[in-house]
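Shown here: the complex without one of its protein chains, the others still in place.
Note that the chains take the letters A and B in the order they are written out, and that residue 1 is the start of every chain.
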Amino acid sequence: MKFEGRDVISIRDFSKEEILHILDVAEKMMPIAKGEKKSSLLNGYIMASLFFEPSTRTRLSFEAAMKRLGGGVIGFSQPGTTSMQKGESLADTIRTAESYCDVIVMRHPQEGSARMAAKFARVPVINGGDGAGHHPTQCLLDLFTIRMGKGKIEGNVVALLGDLKYGRTVHSLAYALALFGVDMIFISPKELQMPKEVVEECREMGVNIEIKNDIEDLSSVDVLYVTRIQKERFPDPEEYKKVAGSYRIDKETLKKAKEDMIIMHPLPRVDEISPEIDETKNAVYFKQTFNGVPVRMALLALVLGAIE
Amino acid sequence: MKFEGRDVISIRDFSKEEILHILDVAEKMMPIAKGEKKSSLLNGYIMASLFFEPSTRTRLSFEAAMKRLGGGVIGFSQPGTTSMQKGESLADTIRTAESYCDVIVMRHPQEGSARMAAKFARVPVINGGDGAGHHPTQCLLDLFTIRMGKGKIEGNVVALLGDLKYGRTVHSLAYALALFGVDMIFISPKELQMPKEVVEECREMGVNIEIKNDIEDLSSVDVLYVTRIQKERFPDPEEYKKVAGSYRIDKETLKKAKEDMIIMHPLPRVDEISPEIDETKNAVYFKQTFNGVPVRMALLALVLGAIE
Partner (left out) sequence: MKFEGRDVISIRDFSKEEILHILDVAEKMMPIAKGEKKSSLLNGYIMASLFFEPSTRTRLSFEAAMKRLGGGVIGFSQPGTTSMQKGESLADTIRTAESYCDVIVMRHPQEGSARMAAKFARVPVINGGDGAGHHPTQCLLDLFTIRMGKGKIEGNVVALLGDLKYGRTVHSLAYALALFGVDMIFISPKELQMPKEVVEECREMGVNIEIKNDIEDLSSVDVLYVTRIQKERFPDPEEYKKVAGSYRIDKETLKKAKEDMIIMHPLPRVDEISPEIDETKNAVYFKQTFNGVPVRMALLALVLGAIE
């Protein structure tokens, strides 16, 4: 198991053992992530944070991760300030950026762009989301949150809820959970069901998959993973309203669930989860957001070879 | 007097003793603010700088303050790069940001937003200006500048000049000066006079308030605080020109004033102060801008509990 110099493009690039090792390192990072302990592990290292598409959450947590470990950050948060506007190719932008840093974190609207960047860069590239493609650090922090919340990943029943068709994060997460032998329930409106290939792959990996269109019965669910249903997916705004309303999680929903079911959400949320849930012990979505810091610290330290 | 963990939303949240303590700490920070002395007081700490509205001065001086003390900064300088565009509530944005940091500095166009953010955040929130609301760090650096320039705050006659109706900073400043027993002269065009409530409150606090519409006689003034008169306040551009012209400070104005009167301005200025004033010993507005650094260093160190 060697991480130094590796790219982090897709969760599929990692074995189960490697994923567990990343989560173990992340757990050790917790006191530093919380600011309780100081670290100079990445002193003198520079991370280039290349956001060709805005993203508060991913960008800020990567930058916090780097800075908590004593490292420096350069970069941009919007494509408007880059030479790509002058017609420069992504390959050249990447080869330029890597001259200035030790590791690249990038987000790009185009699927496959992170893989391409990794091909050109000698320094490690971490994919912070490439359009409809991958978002491996989100997947890792989701797994980390399940493990922190339920003690372990395997043995839980995880329900993925919302837009399962277009939602970038849920496809990778389904794969990763299947890797850990986790049974899943896919709950979505008919128009936004999990793509057949994903369902089939999970079943081939040996896990039970149930498919549902409502949230009437959550009695077997240990982890409820909620995602945003985007208005833009519906031609008729009335239809959107009806659908969105019927998937909204509130205190009524909790009555149909196990007492210790945890509720996750990659955020930002709009109306999918009622604010009355925020203060319940079931809600872990703000912890989940925080978990992005230790997980990204672990990845940065690992690919930079500062930790094994 | 305890500062650790406290929010800084309005100058009214602080007693006279607390304000003086902040200014004392700021004075000790001077050599570090000037770069003459190095400090690692806030090593490992992270400040989130959330500017939902652009502001060079406030943002850069907060970031300089944090970095002079060895701390790290994450954040955004424009709302365009945040998930609020995806419909996220301010409460969620704040709860996300606080996962990544130890203290939040925010500027937001909406009055009351900083107070609301403070309600949701467990980490201290420092208000960097909330629309027509408060801007307490500006007020503190103004008081600091008066004390540095005149030796003390009390005992001076302070003239507030310009747009006293809409000017965010002058209402808080008037209150704070009254708290220190400072007599004031409010000088403005009739259309832009200090709101009655402010005048009354100051008088109830026991200080003398004089109201004027011209700058013909400044003979009793120790501190002249100039603010910008915005063109947009006048329906008729000719009327604006006339008014703005009659409040312009130049060398002629100085002849009507005490020799050691100091001239302040929160900046940016447009035409209110002639550049010929810049080199006089009366002009302290660039020092005032600089004073934002030690004052913000003091606040950051105090609310983070790094200093008492």
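One rule holds for everything that comes next: a residue touches a chain if its C-beta (ideal position, glycine included) is under 8 Å from a C-beta of that chain, and two chains touch if they have at least 3 such contacts.
What you see is a predicted model, and the numbers here were worked out from it, not measured in a lab.
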(request) Sort through B:30, B:60 or B:207 and give me the one touching the missing partner chain. (result) B:60
(message) Please identify which residue in A:19, A:32, A:101 or A:226 touches the non-displayed chain.
(response) A:101
(request) For chain B, enumerate the residues touching the unshown chain of the complex. (result) 35, 38-39, 51, 54-57, 59-61, 63-64, 67-68, 70, 77-78, 267-270, 275, 286, 289-290, 292-293
(message) Need a quick check: the contact residues on chain A for the chain that isn't drawn.
(response) 43-46, 48, 72-76, 80-83, 85-88, 91-93, 95-97, 99-102
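Heads up, the rule we're going with is that only the chains that are shown with their structure count from here on.
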(request) Determine the centre-to-centre distance between chain A and chain B, using the mean Cα coordinates as centres, and give it in whole Å. (result) 40
